[in-house]
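Missing here: one protein chain of the complex. Every other protein chain is in place.
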Amino acid sequence: MNATIRQTVRAALVLVAVGALTVALAAPAVASHVTVRTSMPSAGAVGEIVPLAIDLHTPGGAPLSGTMVTYYLHMSFAGVEGHALIGRAVTDDAGVASLRYQPRTTGLHQVRMDYLAPGATTVESVVATFDVAGGTQLVRSAGGIDIPGINPGLLMLVLGSVWLILLRVSFRLVAIARAGGADVPPEGDGPR
Amino acid sequence: MATLSGWQERLEETALAPVRRTSSRFWALVAAEVAILGWGLYAYSFQLRDGLVVTGMRDRISWGLYIATFVFFIGISHAGTLISAILRVSQARWRTPVTRIAEFITVVALICGAAFVIIDLGRPDRVLFVFIYGRWQSPIIWDVLAITTYLTASIVYLFVPMIPDLALFRDRLKGRTSRWRAWLYRSLAIGWNGNVGQRRSLAAAIGVLMILIMPIAVSVHTVVSWIFAMTLRVPWNSALFGAFFVAGAIFSGIAILIVVMAILRRAYKLHEYVTEKQFLYLGYLLAAFAAIMIYANINELLIHGYKLEEGAGFHLRQLFLNDFAPLFWFYLIGGLFGPIAIVLFPATRNTRGIVAAAILVTVAMWIERYVIVVSGLRVPLMPYAPADYAPTWVEWSILAGGLALFALLITLFTKLFPIIAVWEVAEDHEATVSAFEVTSPAVPEMPAPSGGTYS
Partner (left out) sequence: MDRPIDRPTGDRAGELSPGQIVPPERAATPESSPRPWAATIPRRRLLRMLGLGALSVAPMSVLPELLRTVGPGRPVEPVEGSRKPATTRDGRIRQWTMIIDLRSCDGCQSVGGPPRCTAACIEGHLAPEPMEWIEVYEQELAGDGTRFVPTPCQQCQNPPCVNVCPVGATFSTPEGTVLIDQDRCIGCRICMAACPYDRRFFNWGEPPIPPAALLADYSAEHQVPARKGTVMKCDLCPDMARAGTLPYCVQGCPNDAIYYGDLEEDIATNGRVVVAASRFLAENDAFRQREELGTKPRVYYIPGHGEAVGRDVLSPGRAPTEWPWTEIVDGGVTWQR
């Protein structure tokens, strides 16, 4: 009799343990009674604005509206890694929150979405990924002044005309030199 | 007419006299100028060896005496423009005796000004980079282009009206001067013998040049002012700078012309040609430009002083009350109101008074350039205590050397070339005499009065 009771209790304890474990593992999806679905862009490129959507429902199927969702993107730069805040969105009447995001790097993007379900005391997260292909240059560096109409051509035109006039004057001097063979008028005064 | 050719004879002798005879006083003067120039070069050798740290300039006030002197010299180079070009265009006859020396002051001042820019460079060995790698967007390149053009045009404008006088020298000094001088006059006179064709060409060339050189000269000092006005420094950030600097340039040009003319008149006995009339008229011009400068200053100072934007308050206080007050007040009172007062009162309205006014103006304009450069850089850009600047012995020595170079080149010029535009003065005299004869036809042989008593 004792052995049977002990076996039953052991089995019951195992069942309870397994059940608790299952419940614990299923907690993110089931605890605080929220169902989450994420919808990530299938094909995105750098510079394109893509929607990062998250769908929150109660287990009963009712949409969870008015919940703030905070988006973080996993980034890495100069040897430092971390999650950077990229935006916030609030779930609408359909329980959908969508952040319009412009990816700026290529490769696999890992997004973490945090939300605080009504009635819950801890923030919950869900992680999703999407891929981004390369794109064109978005930010250009400008350098130097840009005044329309002012260009080297104008400057050279002005300068060139001045120097052409000086050249003309030098031709006059040549004319003076050449005319040195002509006779002097009889009067001796005046410019000699 | 015997008396007319006698007058002409006297004029030519006066022009030839400096080339014919050289006194020991001349050599003493040249020796002094060369000595000061040598001292300036000695000081510059320290700067070449140790770098610009031998000056008083530092990061916060990175331009000083050199740039101020550069602007000053380019400013006084406008002497030639006003006298030779503007007055020639307006056919003001009284300018003929002073026109030659005015044109030469222009050329010499441009050379000295360009020298000071090169002295200010941190790497003078790379000065040719300005031509090899020049960027058209840079105010310094505009400067280089404008000054090169102005220098060339001024040299041509000096040379062309000098051709008949060089022919005079060539003919009258033949055989009585050294061979290289004879060769010089012969080459530079380019075969002038006064025939009709040559005179037409000369008149045409001078006509073109006198019109051309005015916009060139205006553009030169405008682009020099843009070196300051194209920056974001509060005292320099003014739309008025171009006109302000051109007016100041002509102002200081008149003043230096009066000073140089007074010295040469005494040295070479030009009293018959450079009379009190020239000084009076130049004095009137000086006073007129002083009035223009006062007007420009009122515009600048009142517009900024009324609003007192950040930085403007500091700048006006440092000009009128604090660090630059002695210099700035001297410039205002001595340099601007002084000439007007001197010309206004009959007691001082004579050659001596006007020469004194011109000396005041020359010194005051150098001070004004210095104040513009240094006070402009002194206004703090960020929250730090304003720096101070004082030129060192190297900078003062190089300034003295530059001024000595200026004086030396003019001194040597007077020994080599005609300092009076003989043919223009003669033409002017003839025209005045014939006008006089037309008005009194009954008097046959009127002795021709000397050039200065016509009013």
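As written, the chains take the letters A and B, and residue 1 is the first residue of each chain.
The rule we apply is simple: contacts are C-beta pairs under 8 Å (C-beta built on N, C-alpha and C of every residue); 3 or more make two chains touch, one makes a residue touch a chain.
Since this is a predicted model, take the numbers as computed values, not measurements.
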| item | value |
| --- | --- |
| Residues of chain A in contact with the chain not shown | 46, 73, 75-87, 104-107, 133-146, 151-153, 155-156, 159, 163, 166-167, 170-171, 173-175, 177-182, 187, 189-190 |
| Residue ranges of chain B at the interface with the undisplayed chain | 50-55, 57-60, 62-63, 117, 120-124, 126-127, 129-141, 144-145, 148-149, 152, 171, 186, 190-191, 193, 196-197, 199-204, 206-208, 227-228, 230-233, 377, 380-384, 387, 427, 430-431, 434 |
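Quick note on the criterion: only the chains that are shown with their structure count from here on.
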| item | value |
| --- | --- |
| Of all residues in chain A, those that touch chain B in their complex | 144-145, 152, 155, 159, 162-163, 165-166, 168-170, 172-173, 175-185, 189-192 |
| Residues of chain B defined as touching chain A within the complex | 4-5, 8, 136-137, 145, 149, 152-153, 156, 160, 163-164, 167-168, 171, 190-199, 201-202, 204-205, 208-209, 212, 216, 423, 426-427, 430 |
